[in-house]
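One structure is given below, encoded as structure tokens.
For this depiction, one protein chain was excluded, whereas all remaining protein chains were kept in their positions.
Each chain carries a letter (A and B) given by its place in the written order, and its residues are counted from 1.
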Amino acid sequence: MLSVKGLRAGYGRSEVIDDLSLRVDAGEAVAVIGPNGAGKTTLLNALMGLNLQATGQMSWRGQPLGRGTAARLRAGMALVPERRELFGGLSVIDNLRLGAYLRRREPSSALKADVEFVFGLFPVLQERQSQMAQTLSGGEQQMLAIGRALMARPQLLLLDEPSTGLAPRITLQILQALDGLRASRGLALLLVEQNARLALRFSGRAYVLEMGEVVLEGPSAELSHDARVIDSYLGSGATHA
Amino acid sequence: MASLDTLLFLGVDGLTSGAVYALLGLGIVLIYLVTRVINIAHGDFAMLAAMTLVSLEHGQLPGTSYLLAAGALLWGALAAWSARRHGALAIARPCLGALAVAALGFALPLALAAMQAPAVLNAALAVLMVAALGPMFHRLAIEPIPRASVLVYIIVTLGMHLILQGLALQLWGPQAHSVAPLLSGSLAIGVVVISHQSLLVLGITVLLVAALYAGFNHTLSGKALRACAVNRTGADLCGIEVASAGRRAFGLGAGLAAVAGVLIAPLVGVHYEMGFLIGLKGFVGATLGGLLSYPAAIVGGVLIGGFESAFSYLSSAYRDALVFLLIIPILLLQTARLKRRGVAHEH
Partner (left out) sequence: MSIETRGLLAVAALVALVSLAGAEFYASVLATMGIYALLGLSLVILALSGQVSLGHAAFMGLGAYASALLVARTGLPPAVGLLAGLGVSGAAAWLIGSATSSLRGHFLALTTLAWGIALAVCFRAAGDWTGGASGLAGIAPFTLFGVSLSAPRPMAMLSWGCALLVVFAVLRVQRSRTGRALGAVRQQELMAESFGISVSRMRLWTFVVSAMVAGWAGGLYAHYLGFISPSPFDLSGSIKGLMIAVVGGELSALGALAGTGIVEGLNWVLQAVLPAVSSSASSLEPLFYGVLIITVMLFFPEGLWTRVDRVLATRGARPNGTALNSRLNTAPAPGGEPVLDVDQVGVSFGGVKALDGVSFRLYAGEVLGLIGPNGAGKSTCFDVISGVNERHAGQVRLHGEPLAQARARGRLARSFQHTRLLEDRTVLDNVMLGAFRRTRNGVLAAVFGRDTRDEGAIAASARDCLARVGLAEGAQRLVETLSLGERRLVEVARALMADPEVLLLDEPAAGLRRADRERLVALIRALHAQGCTIVLVEHDMDIVMALATRVVVLDRGRLIADAAPAAVRRDPRVIEAYLGTGDETC
């Protein structure tokens, strides 16, 4: 569904990602794991069109993707960024409505149904729907960020380190909810995580990213027993010249 | 010591000018929040609207039409140039759009003059024409330098001020003009006499503030504009066009200033220098909220109006000096408050 070949991306002087290729098929859950500084956030930003310096071939269902974030939203991708990037001074429900901004010409009944759906997924958001987003706890903000992305009715959801700053139990809750969505709606997931074990548990296939390159890839079940993953995070113990 | 009558009179006077400063402050905050531009030329929008009204009242073609035409044609030319590789249709569209706007800029005033339109329509057209200048300003002076520092924008708007004021001087001359009030007559409360125009100023300010509030809180596009101001990345992720948000902000801001100009025109003499100073006073008021808060801009504007009346009474020669010096304690208060909250300065 999403096919990436030869991606190059960076910021200003530093080139973070060099000639990277990956793919995500419909209804799949794919994980991208790797140590910090590997370029995971840069990867997601480039995929979502936020990084204008990125070059390479990105195609969606066989068609090349247009430039910019709006094109990707319309195609069916949505991103939940690491820092959530919520509209702190606006209410929870306004944040959700803005997530469907590009769909604003659709009948209000459809949009309302989507809001109800998000509330069903994360009931606490319904409780707090008129509160300002910045008053929510970390976990609730993460739920809101995901809800906002879901309002765009994506077919592929990109998640950048959803576990950051969250208690393990809440992260688990969120990932289980998303897994449920995958089963019921065929939502594909591209999950970038530092918590490798959790990511491998909730995905079918995984890429290991190190220094902007894919160093390992394969079924998650196999990778979770692969010692090379530990090396990737903690170094191989060999000294450099 | 001032008598009660004097205090009441000063109060009304202060409230009226305070309302104008509040309107200007609102536009300034709106523009700053969405675009991070400190628009020093803001008051000149008010002046231009007042001048346009003068021309319309006399059934003459306002110089603003030429400004609009020039702005539209430049914009059209830039858009056509950047679309030059996309085929004839893509090039023609902006050109036609520009010509249409320019034509309207001439046709509408002439139409109103021909049918001897009532003052309200003249005022409305003046506001519309000047509001249209807002997005042009943004497109021509701000968008070409998207990543400049705030200081560069200040200097650019300073340049725009010189241009606008200079053009006004050429188009309408150095003398003061007068405009008939939209509502004539006055109201007497006790010994204080308030003109109906002053009441109109207050009334419309309240209405506009309410409308802005409703728009920003109850319409999706209003919320989208707020979102751009609050979190640009988040807005990007929702597909909100951040670039055009700047133009809309300038359009709204210029419109607010134009309303202020049109309302205050009958109360003071209209001349080419009137806008700049009242715009700056609107700034001083808006800094009460660090240029980030609409309610603070309103309160600040009213306070400045009040102080100005008081200073007028105490010493009319030094009045403006004292009003402007108020910015120092306001900003110091701001900085102290920010430090206490531990917010990092993002200036």
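In the analysis below, a residue touches a chain if its C-beta (ideal position, glycine included) is under 8 Å from a C-beta of that chain, and two chains touch if they have at least 3 such contacts.
Just so it is clear, the model here is predicted, and its values are computed rather than measured.
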Visible chains that the absent chain touches, using the contact criterion stated earlier: A, B
Check each of B:24, B:38 or B:98 against the chain that is not shown and name the one that touches it. B:38
Selected from B:123, B:160, B:204 or B:299 as touching the chain missing from the view: B:160
With respect to the chain omitted from the figure, which of A:168, A:186 or A:218 is a touching residue? A:168
Where chain A meets the left-out chain, the residues are 13-14, 16, 35-37, 161, 163-165, 167-169, 172, 193-198, 200-201, 224, 229-230, 233-241
Suppose we count only contacts with the excluded chain; which residues of chain B make the list? 38, 40, 141, 144-145, 148-152, 154-156, 158-167, 169-170, 173-174, 277, 280, 283-284, 287, 317-318, 320-322, 324-325, 327-328, 331-332, 334-335, 339, 345, 347
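Throughout what follows, only the chains that are shown with their structure count from here on.
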Just how far, in Å, is the C-alpha centre of chain B from the one of chain A? 42
Per the contact definition, I'd like the list of chain B residues that touch chain A in the complex. 220, 223-224, 226-227, 230-231, 233-241
Which residues of chain A touch chain B in their complex? 48, 50, 69-70, 73-74, 78-79, 81, 85-90, 94, 97-99, 101-102, 104, 148-149, 152
